[in-house]
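One protein chain is absent from this view; the other protein chains keep their places.
So, chain A:
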Amino acid sequence: MTAQLTLDELAALMKSAAGLTVDPKELANRSESTFAEFGLDSLGLLGIVGELENRHGRPMPTDAERCKTPRDFLDLVNTSQKHTDTVPTTGA
C-alpha cells in the first residue's frame, strides 16, 4: 500500500525512461491528456512499465502499456497494486 505510484514518480520515470521533462503539477492538472501530448510514445511507456516491474519484482497488468493517459495509467497500476497488496498471490 506504500508502493502506490504517484504523479511525482511518474514524472521522474518519464524523465529517466524517455528523456521528457514534465512538471508533476502539469501532469496533475492535465492527467486526462494523452501521453502522446506529453511527448511520450508507446515505447517510452513500455520502458516505464518495465522499470516498474523490475522495481517491484512482479509484472504489471497486461494493459498497462496500452494506457492512453497518466490518469488511466495510475488508476490501473495502483488498483492492481492494492489488489495484490491485500490479496497476496503466490510467486511472481
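Here are some notes:
What we mean here is this: a residue touches a chain if its C-beta (ideal position, glycine included) is under 8 Å from a C-beta of that chain, and two chains touch if they have at least 3 such contacts; residues count from 1.
Please note the rule applied: contacts and distances are computed from a predicted model.
Per its UniProt record, the hidden chain corresponds to "Ketosynthase chain-length factor" from the list "Fe-S cluster assembly ATPase SufC", "Autoinducer 2 import system permease protein LsrC", "Ketosynthase chain-length factor" or "Tripartite tricarboxylate transporter TctA family protein".
Residues 17-21, 39, 43-44, 46-47, 50, 53-54 of chain A touch the missing chain (whole complex, contact as defined above).
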